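Handing you this structure, nothing more for now.
A single protein chain has been omitted from the complex, and every remaining protein chain is retained in its original position.
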C-alpha cells in the first residue's frame, strides 16, 4: 500500500529517483507502444514485429537496471523487494507499469507550474489516467491471449477495448468475455486494480460536486431572506 | 474539471452569460426535441423530419454564436478553448448539452425562490437530472446508430432506453448491447459521463440518509435514559 | 426528498400520524401478503385468490382513507399532494409502500427500548430492509407481468427473486431479464429506488468499518511504543 516505509531514504536514492523519473516514464510509453505493435501487427509483418519485440525487451532491461540500482542505493538489501513490493510487482508484470507512470507524469506537471487543479481533481486525474492506461494494457493482453482461442468472443482489438470498458465500469454486458485461463487471470487482475481506481474517481467526483455546491452557498449572500 | 480558471472574468462576459442562460436552456431543449423527432420518425415522414433537421441545425448555430460571443468577450483569445474545455466539448458534441442545461435550470430555480432543498438534495437533483438527460440523448444516438445494423440487439427505441437504464446503473444485463463501432463509442461515453454522475447521486443519498438519522438523534431528548 | 416541508404541522396531524403508524404498518404487510397470494396462486384457486384480491383492495382503501384524513388535517389543501409527494406516490403505487413501512418499524422499535444500534447500523438496517422489501415487491410484479410473456426468461417466482437479487446488487448476469414493456418499467423503478438504498448500505458499512478500526486504535494503549 505504501512505498515509503523506510522513514529516511538515502539521499542518493532520492536523487536517483528524481533523475530517472522522466526517462522511466518515456521507457514505459515505449514499452506499451512496443507491446501494442507486437500484439496488433501480424507476426509475419517484418520488420515492425521484430523492432517491437526488441523495444519491449530493451525497455524491460532498463526497468531491471533501474530496479537493481535502487536496490543497491537503498541499502536495504534483501528487504528491498518486500518493502518496495509495488516496484517489484511492476518489474515482474510490466503491463502494470501505468501504476507508476502516472505518478511521475503528475509529479513533473507539478514541478513545471503551480498546480491549478484542486485535491479532488488531482485524485480523479491520477486514478482515471491510471485506470485508462491499465485498461489499455489489459485490452492488449486479453486480445493477445484470446483472439485465436476456440469459441472466443473477443476476436478483434475493438472487442477487447469494448470488453475493458464494460469491465472497468462494472457494467459487464457479457457479450465479449475472456474464455481462456490466462485471459481470465488478466481480467481478474484488471477487476482488482481497475475497480478500486474507478471507485476513487467516482468517490472524488462526488466529493468535488458537493464541494462545488457548498462553495456556491457561501459565495452567495443571503438574498430575499 | 473547472469552468472558472480565469480568476476575474470580465463583467461583460458575466452579463452575457446571465442574459443568455434561459435562451440557451430553451435552445438545448429544442435541440434535443428536434434530434428526437429526426431519429424517431421515418426519414420519409414529411414535413416533420425536415422541420426537425432545421431545428437541430439552427439551434446548433445558436450554440456556435454564443460560443463565439463568449470567446470574444472573455478576452482570452486562443486560450479560451482550453480554459473552457467543457464548453468546447459541448459545442462539438451537442448531445452532451445536458451537462450545461441542468446547471442553468438549477440557477434559475435558485433565483426565483429561496432554495428549499438542502445541499445533498441539490447535488442529487443536479446529478440525477443530468444523468437522465444524458441517458436520453445516448438512447437516441444509439438507436440511431444501431437499429439497422446487422445482428443488432437494439432495434426499437424502447430497447435503447432499456439499454441506457441498464448501463447507467451498471447492471449491464447484456440482452441489449451496441454492436457497431460508433454505437460502442457512444456507450463508452455514456459510461464515462453517466457513472460518475450516478455515483454522485448514490454518494449524496448515502450522506443525506446519515444526516437525517443524525438529526433524529439530536431532536429527540434522551428518554428513559 | 423531504416529508417535512411544512415547518409546523398541526398537532392533530401529528397525533393522527402517531396513532395510525402501527395499523398502517400492518396494513402494508397485509397488502404485500395479499398481492403475493394473488400473484403466486393460480387464478382458478378458489377461495384463496378471491380473498387475496379482497385484501389487496381493502388495504388500499385504508391507505386512501389515511391519505384523505391527513390531507384534511394538514390544512394544506391542494398543496398537500405536492409537499407530501412521497406519500402521494406511495398511494398511487402501493408496491412502494415498503419505503414508508420500514420507517415506522424503526420508529416503533425506538420507542419500545432505547436504541442499541449506532448511527451506521441504523442506516444500514433501514436501507437494507427497505431494499429487501422493494426487491420482494418488484419480484412479485415482474413475475406477474412476465411469466406468460412469449420468450420470457423469468417464468417462475424463483427466477424473479434471482433477477431481483442480481439487479439490486448491480451484478446483472442477464440470464433472467424482463422482456415486456411493463416488466422493464418495474425493473427501471427497482434500479432507481433500490440502487440508491443499497449504495447507502455499502457506504454506511464502509464508514462503520472505519469507525470500528479507529476505536480499536484508541482503546489500545501504545504498547511497545
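Each chain gets a letter, A, B and C, in the order it is written, and its residues are counted from 1.
Here is the rule we use: a contact is a pair of C-beta atoms (placed from the backbone, for glycine too) under 8 Å apart; a residue touches a chain by one contact, two chains touch by 3 or more.
It should be emphasised that the depicted structure is a prediction, and the values quoted were computed from it without experimental measurement.
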item: Candidates C:121, C:155 or C:185 - the one touching the absent chain; value: C:121
item: Touching residues on chain B - with respect to the absent chain; value: 170-174
item: Chain A residues that touch the omitted chain in the full complex; value: 1-2, 5, 114, 119-120, 122-123, 126-127, 166-167, 170-174, 177, 179, 181, 184, 187-188, 191-192, 195-196, 199-200, 202-204, 207
item: Touching residues (missing chain, whole complex) on chain C; value: 116-118, 121, 124, 158, 162, 165-166, 169-175, 198, 201-203, 205-210, 213-214, 217, 223-225
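Everything below uses one rule, namely that only the chains that are shown with their structure count from here on.
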item: Rotation angle (°) superposing Cα atoms of chain B on chain C, nearest 5; value: 90
item: Between chain A and chain C, centroid-to-centroid distance (C-alpha), Å; value: 42
item: Interface hub residues of chain C, defined as touching at least two other chains; value: 170-174
